[in-house]
Each structure stands twice: as C-alpha cells, then as structure tokens.
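One protein chain omitted, others in place.
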Amino acid sequence: MIRFGLVGLGRIGAIHARNIDAHPRAVLAAVSDPDAARAARVAEKTGCRASGLEELLSDDTIDAVVIASPTVHHAGQAIAAARAGKAVLCEKPLSLDLDSAKACAAAVAACGTPFMIALNKRFDPTVVDLAARLRRGAIGRVELISLIGKDPEPPPDGFIPTSGGLFRDMMIHDIDLALFLAGEPPVEIWATGAVHVSDAFTRANDFDTAAVIMKTRSGVIMTQTLSRRTTFGFDQRIEVHGSEGLLRTGNHPVGHVEQWGRAGIVGPTFEHSFLERYAASYAAELDAFVTCLEEKRPPMLNAAHAVAIQAIADAITDAARSGAPGRVRFET
Amino acid sequence: MIRFGLVGLGRIGAIHARNIDAHPRAVLAAVSDPDAARAARVAEKTGCRASGLEELLSDDTIDAVVIASPTVHHAGQAIAAARAGKAVLCEKPLSLDLDSAKACAAAVAACGTPFMIALNKRFDPTVVDLAARLRRGAIGRVELISLIGKDPEPPPDGFIPTSGGLFRDMMIHDIDLALFLAGEPPVEIWATGAVHVSDAFTRANDFDTAAVIMKTRSGVIMTQTLSRRTTFGFDQRIEVHGSEGLLRTGNHPVGHVEQWGRAGIVGPTFEHSFLERYAASYAAELDAFVTCLEEKRPPMLNAAHAVAIQAIADAITDAARSGAPGRVRFET
Amino acid sequence: MIRFGLVGLGRIGAIHARNIDAHPRAVLAAVSDPDAARAARVAEKTGCRASGLEELLSDDTIDAVVIASPTVHHAGQAIAAARAGKAVLCEKPLSLDLDSAKACAAAVAACGTPFMIALNKRFDPTVVDLAARLRRGAIGRVELISLIGKDPEPPPDGFIPTSGGLFRDMMIHDIDLALFLAGEPPVEIWATGAVHVSDAFTRANDFDTAAVIMKTRSGVIMTQTLSRRTTFGFDQRIEVHGSEGLLRTGNHPVGHVEQWGRAGIVGPTFEHSFLERYAASYAAELDAFVTCLEEKRPPMLNAAHAVAIQAIADAITDAARSGAPGRVRFET
Partner (left out) sequence: MIRFGLVGLGRIGAIHARNIDAHPRAVLAAVSDPDAARAARVAEKTGCRASGLEELLSDDTIDAVVIASPTVHHAGQAIAAARAGKAVLCEKPLSLDLDSAKACAAAVAACGTPFMIALNKRFDPTVVDLAARLRRGAIGRVELISLIGKDPEPPPDGFIPTSGGLFRDMMIHDIDLALFLAGEPPVEIWATGAVHVSDAFTRANDFDTAAVIMKTRSGVIMTQTLSRRTTFGFDQRIEVHGSEGLLRTGNHPVGHVEQWGRAGIVGPTFEHSFLERYAASYAAELDAFVTCLEEKRPPMLNAAHAVAIQAIADAITDAARSGAPGRVRFET
C-alpha cells in the first residue's frame, strides 16, 4: 500500500482524492487545503485526516504527495515535499515562469526522490489504445499527426491574465501528447493566433484561437488547432497519418440515441467537460504513478520532461506573437 | 446491339427510356404510350420513333420489349409481345390476380422467348455487394435476415384501392430480395398489420404498417417491417446475421455535410424517392437483361419466379388479415 | 440510509454488492451465500457481516433484501424475506414455472411489503434517454418497435436445459422493455425459432435463434430478433418508429479508435458482456429501488408485473413451438 498525502482540494484535487481513495493499492492518509472546512469535509468522506501542510510533509507514514494546489504554489511545495523524502505527483506546470520551473526541476532532481508531472492525457484509454497500435506498426511509420484541442467555453475573464496564455495553459497537454505519439520532440515550430471569442484575451495579450505546426528531426509533421469555445462540447481529436494508413479518435458522445426526422439525422452532442472526458485518464495516471513507486522505477514524466515541454510552450507563444518560426532544443 | 421497344412512359417508363438510350449495347427503337404527345416528346428526345403498340410489336427490327404500362395491362401485353417473338422485360406484377398471373406465365413460357420480370432491387449495387460477400462466406452461414422497407410518404388515396395492398405492392421487392439473400424460399410465414398512417388504408381493407416473419426449410428466419410513411426519407435497410458475423446496409444520405452545434450532431437526411435510391438498380437490371439476350441465357427472374413471389405476397396478405400462420409451396 | 442484506453472491450478486456498497444512501449490512468462503471474502471487502440466511432475515436492523441466488430459490426466499417484513428486490424470474410464480406473487402481495422484480434494462441510461424522448413526443405516436437482443456466445451446455428456454431466459428483459416503450401490453403474438448455434439447444427442446412479433390493442407492432451468438460482441439495439420520425440506439463500442487502411475503415468492436453493457443499469435499478423505499412508493415492477411478463414469455415459447399465434391477457 502506498500512503498518500494530498495538497489542494479544488476541482482537480477532488478528482485525486476520489481516485486515491478508490485505488486498491493506495491509501489517502491526509489532505491539506487553506480552506479548513473543505479539508474537513473531504477528510470525513474519505476517512482520512485533515492536516496542515507542514504536518503532512513531516508525517513519516506518508510515502507520496500529490500537489493539486494553485499553480503559484507548485514549485515551492514540490521542492518541500521532495526534500521531505516524499515521492511527488505534481499538477502541471511546475511554474508559469520557465526559469523557476528549471530551478524547481533541479532542486527536485537533487533530492533523488521519485517525481512525476501530471499530464493525464497520455493515460487516457483512447490515447493508450492509439499509441499501442502505433507501437505495433498498425499504420507503418508515423508521418503526420493532427491534434484538435478545443474547450467548450472560455474560462472566466479573471483567470485569463493568470493562465500563462493559450499555449502554456491549454496546449501543454497536447504538446506532451504530440511528443508521445511522434516518439521524438519537435525541432522547428510555426504558430499563429487570433482573438475571436472574447476581448478579454486581447487585453491579456493572449489568443483564443490558434494553429501550430511542429516538425521533428526525422520529419514528422504535427499540426494543432485550438479554440477556447466550441458551443457543442469538448473537442479533443487525434489523427495520425502513417505510411500504411491512418488512425483517428473522435469525441466522446453523451449517450447513444440517434433521432431521425425531418430535421435530419441527429446524434448526441459531446461530453462537455474535461472532468467527464478525462475521468479515466486521471485514474490511470495515478495507477501509473503507484506502479512506478511499487516497482521502484523512476517515472518517465519527470521534472526535466516538465521543463522541456514548457520550453516548447514558451517557444510557441513567442512564435505566435512574432510570426517568426521558432527552434527548440529538447533536453530531457 | 439489342433494339428495344418500350411500352408505357410513366415514371418508371421514363427511367427505362433513359437507361436504354444510355446503354452502350442497346438502342431505343420505338416507344408507345396512350398519350401520343408524351410518346412524341420522348421519341424526339431520344431520337426514336413514337409508335402504336401493334405497330411496335410487329416491327421485325425490334428484338426486345420493355413493358412499363399500368399493371392492368401487363399480362396481356407480355403475352402479345412474347407471341410476337420479342424478348420481354416486364414490370411487376404480371397481374394483381394470382390466377391471371399463372395463366400469363404459362402463355409466355409456351412462346419460348426470353422473359424477365423487373425486380430491380436485386441489381442495386449495395445489394450486389452484400450478396457477393454472403456468397464468399464473409459471415459464414446465413441465419437471420432483417429487412426494413418504408416509403417516405403514402401514395395518393386514389391509388390505394388499386394497389393490391401493402404486401403485393410494396413488399414484393423485398420478398424477392429475401429469397435472393437466403438462397432458398420460405415455407412458413407469420404476419400482422395495422393502420396508423391514413384511414384510406382501412377503407381499402389494407394496412400501412406491418411486420412479417418468414422461415425457410433449413431454418433461415427472415423478418420484415414495413410502413407507408417515415417523414425522414426512403428507409431501405438490410441486415444479415450469420454464423461468423453480420452484414448491414444503411440508407443513402443526401450529401455529406455534418453540422455540430448546440442542437447536437446533425447529419443529412436520406434520399427521398425510389427514383434516386434505385437509379443505379434500374440501369443494372437493364444491363443484366441485355447480357442474358446477348449470351442467349434465359433470365433467372422468369415468369415462374414472378408467380412464385406473388403467391408468397398473397399468402402474407392472407396471414396478416387472418392472424393465422401461412404455408407456402414455392415452385419456380 | 437503507440497510441491505444480500442473498447470493454469484456474478450478479457481486454486482449488487458493489452497487449497494457504493450507493450514497444504502449500506450493505450482511451477505449470505452457501459458499461461506465466498461470503467471507465479500464481507471483508465491503466491511459487512457474512451471515446465514435465517440470521440475515431475522436481523431487525436490515430494511431490505436483494435476492440474487439461483432461480430455483427465488420464490421461496422472496416469500421468506417478505414475511420477515423486508422490502425485496428479487432477480428475475420469480420461478421458471408460471404457477409457482403466481403463488409467490400472491404470497408476497399478502405481506404488503415493498417488492420489486429486477429488470435492469429499463434503467439503462440509453433506454431512459430514449423513453424520455418518446414521452415528450419527439417522434409523435409510437407505431413500430424493433428490438435486437443477441448474446456474444451461447451459455455453457449444462445451463441450457435449466434456463427455461430462449424466451424465458433471454427475451424476458426485452419483453419488459417492449411494454415499457409501447406503454401498453401485447395482446397477440407470433413467434418462430431455429437451432443454428449448437445441438445442445435441440436436445433441450429449445431454440438459439428466433423472431417474435407482438401487437398491442392499439396496434403498436413490436418485433424482436434473438440469437445466442454474434461473434462480434453483445448486440442490443432498439429502434422505435413513430408518426414523426425514428429513434434508435446502437451498441456500445469498446474504445474510440478508428483505423483507415487498405482493409477498409475499421472501428472498434462492441462491449462483449452484459456486465459491461449494463453496469450502469444495475446501479440505476438499485437507486430506483432505494428511492421507492425512501419515498414509500410501491415499485412499479411489482410481483404481478413479474408474473405478467412471464406469462408472455410462456406464450411466446408455446407459439414458437407450435407455430400457432398466441393470445395474451395481461393482468398487472
């Protein structure tokens, strides 16, 4: 049994609480949140202890810490947890500032404890299925990867200036996914953005609509289109074109009823929220982390990887703002 | 080149005119219709001769006659054409009255000229594809065949009392199709009907909605549901369940544009009319007839076959009216 | 909180154990199974008590009993539980023998305690969605209902003679579903069957492939096709044709990856087992039962209903064996 402490009980923290509680080889030992009442509620429901952060980190019965606090606290808490000898599963990003992220990665690495950055999309059963087919050569050599990543609706205006921007906040998952599917990192990038959804993005020097091309050393071309608003639900599609065929995954419909009538053939809309769409991914991500700890294997999604994909997100942001192509040196 | 005379220039006659004219190894030599102006128009357009029926039948340069006149004339014209030594392609049914149909079949057979009853659905490219897969064992042994046959809207009230009823008028094509796919005729049938669409069907002692089960000697079970009205277009689906899998064919959509929005995922409706849906079937049917004549092979869809499937339609009509199961002796 | 005892811990009992344990307003207090080791394992996992049946029934802290034992015990245990004052959720059927089922229903009704027969398909989210659309008139008046119910593979040979036959064992769920969707019971039925899958069905005087037509008083026509083997997974489809359109539900695919290549466009197969396909239905069924108890409303799926649909299954069995149409008097 791996005994967990959980730091931060917002939307994503709540998911981790449920998943740790339900995992057959994990125990949720303690939770910590600045909102003591919230921590108490979660503690009661899961039968664990509400705790201060320091107390949680100094509890020797706790093996691993999940950090799901607001981004601004990630780096500091990750370092503190690693220094306390805990294995760490930390929500992305380490920090919105790349230098801080690098410093955090270095500090964490120096501790020698297991560290994993939380990029749940890789663990989505649909992605796992698709990646397994690629690995076994179902479509030959990978040549073109096309990702679509669109949110059903924009975030609250207040969040936008603090988000890090479209590429760091939203695309970061897809950058990781593209690398995972391509099997190698990009070396060149081109990007452009526009504002169609809300002036709040203009005011934040951000985009709400964008397209990106990345190319790897061996010539795999990856494209991504992004939007902050679809109207019809969460739009998360992957298409991989290979030398022997094509793999693609569609959106997940809500329900299975089709209606035929004068208005046409009407199917269900798509799942609206990442909480529904990626419920299984978060659980599988936790399971992968637990398994690494059990088998004493270092997680592949380590702090250096976290820094590397963040550097790509930064380069894309620069490229989209300047219009000039970007170059990336990927160091994991 | 096979030289054709065409008798009857209604909706279906017009299809035959176009198809004969377009066929690379057929020539439309003469057309005949009680409406002389209509005959003249078609003759001008296709560059053939408008002609009286007798004149057409006595024209020695004409090899084959297509009979597309109203049902009441089929038997008489078929016999006359066969006696004039013409090969005959006759629209179904030979006659609404089974005894007359039998007499016609006997008379035609006595002439020894090629005769084919027009059951175009068998020649539909989708059906041909599906049947070819069955023949090469794609789903093993056939066990269950389910047909759906529904018109977009009911015929004019005036036509209903003269139609022969739902099973003789509409299902006759699917009876032929079921036999074709099963590879053997039914020996037992069960049927029931209802009136949901229009009182005109009640007044004609007819149904507008029905379900039928047929079973062959070797135990292949065939089901059919029928309706005279869908609202969403022509509903023509086939599903064959075999020992190794299932084949199915859907309706043909009109266009290829899909719209995603708050209202859901909306695809195109289906083709509305049999004229669109079976355009290719009529052309392929004609080609099969031409090929039989060229190769001097007797058509499989001969007059005895026409009688046999009509006998099944009669038995289904009786079964649906009485509620009692029916038995069929199939003699081709 | 409703406190539950659970009798029988086979495949379906295990589902109930999990669902009661997970239900926010239910507690699993005790489990009983002839296999004491199995009972102990489940008790440990769910934190409840393993118990003998009598002990369980005489425990005053237990409000409700779920009966998931082999069919032969259903009637006796249902009566005993009702007489002990427990609310009862009993797996179908009450008894394979209709007279015993009637006697059980009468005995249970005499106790006046809440009783619900477990017919989980009605609670399937897809069915609930479809039924809600029917109720709000999405396709006008219901005219034709077509159900497909096929298992991926036949049951073990040893089970077949004890199953009650294809219609009582497999179709019973769809009979309930057809009534639910039609909003009224059938009055006439036609059925036929065949053996294509295994001689074991012949030896048991049973069928493995069948088609059924049922018609209600107001003329709604319902068809059902059944098979004990598909090769491609669980085949559970519903189609409702109404005066204003059509609703249909397909099978649930396993995964979302589509592969395009020389072999064609290949999508995922379908869920293989009812355990996957109806996982949500069992949970929703339990929730409906709990809600009835909380709100002190008698369950609609009461013992009389259990008897009524069993009478229909018996009538279908007779009709399929004799070939003669059946009549049903439905008394709920």
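Should a chain be cited, it is by its letter among A, B and C, assigned in written order, with residues numbered from 1 in that chain.
FYI, a contact is a pair of C-beta atoms (placed from the backbone, for glycine too) under 8 Å apart; a residue touches a chain by one contact, two chains touch by 3 or more.
This one's a predicted model, so the numbers in the text were calculated from it and none came from an experiment.
One of A:184, A:244 or A:294 touches the chain omitted from the figure, and that residue is A:244. Across C:22, C:36, C:72 or C:265, the residue that sits in touch with the chain not pictured is C:265.
Of the options B:36, B:110 or B:257, the residue whose C-beta touches the omitted chain is B:257.
From the set A:40, A:128 or A:211, the residue in touch with the chain omitted from the display is A:211, counting the whole complex. Contact residues of chain C toward the unshown chain are 230-232, 253, 260-270. Hidden from this view is one chain, which touches chain B at 125-126, 129-130, 133, 138-139, 244-250, 252, 255-262. Listed for chain A, the residues touching the missing chain in the whole complex are 141, 143-144, 146, 148, 150, 188, 190-197, 209-211, 213, 215, 219-221, 223, 225, 227, 229-232, 235, 241, 243-246, 323-325.
Heads up, the rule we're going with is that only the chains that are shown with their structure count from here on.
Each chain gets one centre point, the mean of its Cα atoms, and the points for chain A and chain C are 41 Å apart. Between chain A and chain B the centroid-to-centroid distance comes to 59 Å (mean Cα coordinates, whole Å). Among all residues of chain C, those that touch two or more other chains are 244-246.
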